[in-house]
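The complex appears here minus one protein chain, its other protein chains still in place.
Going by the order they are written in, the chains are A and B; count residues from 1 in each one.
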Amino acid sequence: MNEIFFDPNFMMGEISLVALIVILTIIEAFRRPIFVLLNTPSNSTGLDRRNKQASWFAGIGLIIVAVIFYVFGKATAGEHIILLNNSLTAGGGMYIGKLALIGAAILAVLMSARYTLTQSIPAMDYYLLLLFSLLGAVTLIAAENFLIIFLALEMMSIPIYALVGLKKFSTRAGESAIKYLLLGGFSSGFLLLGISFLYGTTGSLIVKDVIQSLNFIVFDASAFLSAIGLIFVFIGLAFKVSLVPFHAWTPDVYEGAGTPITAFMSVAVKLAAFAVILKIFASIDTFGEFDSVFSLIFMFFSLLTVIYGNSVALVQQNVKRMLAYSSIAHAGYMGLALAPMHHKIHTVQAVLFYGIGYIAMNMLAFGVLVYLTRKEKYCETLNDLKGIARKYPGAAAMMAIAMFSLAGLPPAVGFVGKVQIFIQLLEGHMYITAVIALLFSLVALYFYINVIVVMYMREPETEITNIDKHSVGPVWISLSLAALFVLVLGILPSPLLKWALKWAEMLF
Amino acid sequence: MENSLILIIVLLPLAGALLNGIVAAANAYRKKEIWGEKISGILAFSTVALSFILSMYAVFVKMAGAEAIACTPYQWMTAGGLNVNITFMIDHLSAVMLLVVTGVSAVIHFYSIGYIHGDKSSVRYFTYLNLFVFAMLLLILGDSMPVMFVGWEGVGLCSYLLIGFWYKEDEKAAAGKKAFIVNRIGDFGFLLGMFLIFANVGSLAIADVNEYFHQHNSMTFFWTNVAAICLFIGATGKSAQIPLYVWLPDAMAGPTPVSALIHAATMVTAGVYMVCRFHGVYLAAPVAMQVVLWVGGLTALFSATIALYQNDIKKVLAYSTVSQLGFMFMAAGAGAFVIAIFHLMTHAFFKACLFLGSGSVIHAMGGEQDIRYMGGLKKFMPATFLTFTLATLAIAGFPPFAGFFSKDEILWNVFASGHGNKIVWLIGMVAALCTAFYMFRLVYLTFFGSFRGSRQQEHHLHESPKTMTVPLMILAALSVVGGWIGIPKLLSFGAIPNYFHDYLEPTLSKYGHVHIDHYSHATEYALMALSVAIAFAGWLLARMLFRELKYRLPDPATYTGISRLLWNKYFIDEIYMKFIVNPIKYLSTNIFLNIADKKIIDGAANGSASGWKWVAVLLSFFQSGNIQAYGFYMLFGATIAFIFALFLF
Partner (left out) sequence: MTEQYLPVLLMILIAALTAGLILALNALLGPKQKHRKDFPSKRTPFECGSDLLQDNNRRVSIRFYLIALLFVLFDLEAILLYPWAITGRSLGTIGYIEILIFLFFLMVAFVFAYRRKALDWR
C-alpha cells in the first residue's frame, strides 16, 4: 500500500460518474422548464415523453459508468493505494463493491422508468438525486478519513431524504421524508460527536491512525473517552443500517417512499454503511477491553435486531412494511458476524458477501411490487397479492425466488450468506447466539413463505385489475437480472467470495 | 473432470425439470388447452430412465472392485475455515440407494404418464417430479453435509409442491403446508447437529465426520449424543417418526404416484439413509442409538395400530409406511445398518407396488378411496389384484417374498445385537402381527366379497391401461425376488452367498463393529419360525373377519373405547393443535401484534372502513409523539451501549 496524491486511473469511475451528473444537469437545465409540463394536467404526454427520455439518458449513462468502473477497477486491482492525503483508498478488490452499488442503482433506474411514468414524477430530478446518492455511497466505501466518511455519508443520505419526499402531494411521502430527515440529523450528530471524541483522544482523523493508536492505548480516562467516541460513531452508523433500537424510522420511511427508492436505499445504504462499520470495527485489535465492549455491543444490538425484526414482520399486512422489518432483521444478521470480534478477514468477507447478495434479493422483491403497480392503486398489502400467481405467474415466480432467498433457503444466495454468517459465529464459539439467530430465521420462514402461499393459494378478493402497461420491459429486465444474480450467486458463490475476500484484504 | 459420468447422472433429471418447466411456463402463458403433455411425460421418463441406466453402468462397470468413485465439479464456497466442495460420490451405500431411487423413479414416471393423463397441469407435475429426482440424487450422492442438506431441503420443497399439487382444494394445500412446516422443524434439528459437528470437527465432509467420531472424538459423551440426536431429529421429520410423523398421512392428498415415489419409496427413507451414512457418529453415541431404536420401535407399533382402523385405502398404506420406516430405524438403532438399508430397498419395491396398485384401484373407482365402499374388485381388475396381493405377502413377511428376509433380520438383530433390546423386539413382533392383519384386511375388503359401492361405480369398474399395469408387474416381480439377494447364510446353509450383506458390510462397518450376542442356531431358527407364524396369524385373523363381509362395517362415529382412540389416530393432531400450534398463534397475535408493535395500526389504516375511526384516533395520538419516541429509542440504545462500556472498563 502506498500513498499517492492523485492518479486519474484510480479515480476514473468516480470522475465519470461526476461527469454523468454534470451532463444530465446541463441537459435538464436547457430544456423547457418542468413545471410548465406539470401545470398542464390535461396533457400529461409531454411529461411522459420527458420522463422516458430521462430514463434512457440515466440508464445508458449509468451503464457506461459501470463499464468504466469495471475496466479501470480491473486494471488497478493489483494495487492498493491511498489517494488525496489519506482521504480515499482505491484499487484492490474494492471495485466489486462499487460495481454492486452501481448495479443496485441500475436496477433502481430500470424500475424507476416504470415508476416515474405511472406516478407522474419528474424523472430527471429523480435520477439526478439517485446519482448523487450513488456518488456518496461509492465515496463512502472508499473513505479513509473520518471527515470524508461524514461527508460521503451525508452526500449519500441527503439526496435520499429528498427522494423520499419527491412525491410532493402525497402526505405519506412527506411524513416519511421529514421523519427520516430529522432522525437522520440526530444520528449525524451522534456520528460527528463520536468523531470529535476520537480526534480529541487520538489526535487524528485518519481511520487507520485512529485504530492504530487505539490498539496501543494505555487504559486511562482517554481510553474510556475513545470507547465513548467509538460508541457514538457506532450509533451514527447503526442508524443507517437500522439496527434496533436505532431502526424506528425504517418501517415508516420504507412504506412512505416510492418503491424503487425504498429498494435502492434498503440495499445501497446498508452495504455502504456496513463497509464503514467493518472498516472501523473489524480491525480494532486491543487486548481485552475494547474487544469485549464491542463484542458485547454488536452481539446485543444485532441479536435484538434479529429478534425484533423477525417477530414484528410476522404480523405485517403490508408487504413493504414487512420487507422493512425483514431488512432490519437482515442488518441484524450482518451485524452478528462482527460479534465474535476475532478480527478475521473472513468476518469482513462474510458481511460483504451478505451485503452484495442482499442487494440482488431485495431489489428483486421490491421490483415485483413495482411491476404490479397500477396508476390508482399501489400493490403493497398481502391482500393485493392474493391469487396474483394466476394472472401474473412470472411476477409471482420472481417474488417466490426473492422470498426463498430472503428466508435463507438454498439454492438462493441468501442461504450462502447465512451460512457465512453462522460460520463466523461458530468459529467465535458463540453457540447460544447462533442458536437464537437460527431460531428466529425459522420464525422468518413463516412470513416469507406466507407471501408465496398468498400469491399461489389464495383466491383474490376482488378481480385483479390489469397493471399499467407503462415501461414493463425495463422492469422485466431488472427482475430477470436480479433473479439471475440471486440464483447464480447461490449456486456458484465462489467467484464473488473471492472478490469479497480481496476487498476484505484492503481493510487489514 | 474425473468420473463426469456421475455428474451426468445427477444433472439429467435437472435438465428434464428445466425443459418441462419451460413447457409448463409456456402453457401457463397461453392459458389455453394443454400443450406438450405427451412430450413432457416422455421427456421426464426418459431422463430418469437414462439416469438409471447410467447409474447401472457406473455401479456395475466403472465401480467394479473399487470402494468408491467421486467427482468434484466445483468448489461451492469457502466460509471461514470451511471449504465446501461440491463432490458427488458413489460408494457401496450410495450405490444401493442410487439404483433403488433411479430405478423406482423410472418405473413411477412411466406409471405417471398414464395416471396424470388429461390433468390440466400435467406438465407442471412432471417438472416437479423430475426436480424431485434431482434433489434426491443430490441428497444421496452428496459427499458433504451441506450438499446433502441442499438435497434434503430440495426434496422437502418438491414434496410440498407435489402434496399441494391440486392447490385449489384447501385441504390439499393445507396438507402441503403442514408437511413443509413439520419438515422444517426436523430440518432445524439437522442444522443444529450440523453446526455442532462443524464446530468440533472443523469439516463437513461425511468421511471426515465419521472418521473424527471413530478415531479421535474429543467431544464429551454428552455433546456427542446431543449431536447425533439432533441429526436424528432431522431424520424423524423427513422419515415421519414420532413425534414428527403427523405430516405423512396428510401427505396422501397428493397424486398417488407421488405418494408411491416420495412418501413411500424414496424421500421418506432419506432419514434412514442419513443415519446409516453417519453410522460413525451413531456408533460413538450409544444413547442416541438407544433413542433411534426406541423411537423406531414405538413408531412401528404406534402407527401399525392406527392402521388397523383406517378406512381410507391410502391412509392405511401411509400408516403402514410410517410403521415400516420405524422398522428400518429399529434396525439402525440396533446397529444393523446393512439390514436397515436392505429393508429400505425391499420396502421401496413392495410399498411402491402397493401404492401404485391403490392408485389403480382409485382410478377404477372414479376417485373413491374408502374401502367400505369397495369389495370384489378381484374379477374386474385381475392384474391389479395379483400384484397387490404379491406385495401384501411381501410386506406381511411371508417367505420367500422380499419382506420376509429383511423384516426377519431386523427382528433378529434387535433381539441379538448388543445395542438391541428384548422389549423392543417384542414391540416389533406385535407391530409385525398388526402389519399382516391390516394389510390382509385391506386386501379382503378391497378385492374379495361383493361390491359395496354404487351402481354407477360398478359400471365404471375396469382394469387400468398398460402404462399403469406394466409398472405394477415390474414392482410386484421385484417384491417377490428382491429379497433373494440377501438370503441369510443360516437359511441357505451357506450355499448361496448373502450378496447384499457382502456388498454393503465393508462400507458400513468401516467405523466400528456392533457386538452380536451369541445365541444358538436353534434360537435363531425358532425366532424365524415365530415371525412366519405371526404373519400367518395376522393373515388368518383377517381372513376370518373380512373374507366374506356379511355385515356393514360400522360407522366410525359410533366407535367407542380403543377403536375410537385408534380411528382418531390417538388424537395426536388435536393435541398438537391445542398444545403447540395454538399457543404459538396466541403468542404471536397477542404479544407481538398488540404489544410489540402498535404500529400495525398504521398498516391497518388502508384497511376496513369500520376500523377507520378508531384507527384515526390512535393515529393522531401517535402522530404527535412518534418522532420524539423514535429519538428516545435511539437515546435509550445509546445509554445501553454506555452502560456496557462503563461496566466492562
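One rule holds for everything that comes next: a residue touches a chain if its C-beta (ideal position, glycine included) is under 8 Å from a C-beta of that chain, and two chains touch if they have at least 3 such contacts.
Because the structure is a prediction, the values reported are computed rather than measured.
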Shown chains touched by the chain that is not drawn here: A
Chain not shown: contacting residue from A:28, A:255, A:384 or A:427: A:28
Among A:199, A:224, A:431 or A:446, the residue in touch with the chain that has been omitted: A:224
Where the missing chain touches chain A, by residue: 22, 25-26, 28-30, 33-35, 219-221, 223-224
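Rule of thumb we're sticking to: only the chains that are shown with their structure count from here on.
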Chain B residues within the chain A interface of the complex: 25, 28-29, 74-82, 146, 149-150, 153-154, 157, 164, 167, 173, 177, 180, 184, 188, 191-192, 195, 198-199, 588-589, 592-593, 596-597, 599-600, 602-604, 606-607, 626-627, 629-631, 633-634, 636-638, 640-642, 644-645, 648-649
Residue ranges of chain A in contact with chain B within the complex: 179, 182-183, 186-187, 190, 219, 223-224, 227-228, 231-232, 234-235, 238-239, 244-246, 248-249, 251-252, 255, 289, 292-293, 296-297, 300-301, 308, 311-312, 314-318, 321, 344, 346, 350, 381, 393-394, 409-411, 416, 419-420, 422-424, 426-427, 429, 431, 434-435, 438-439, 442, 445, 449, 453, 456-457, 491-494, 497
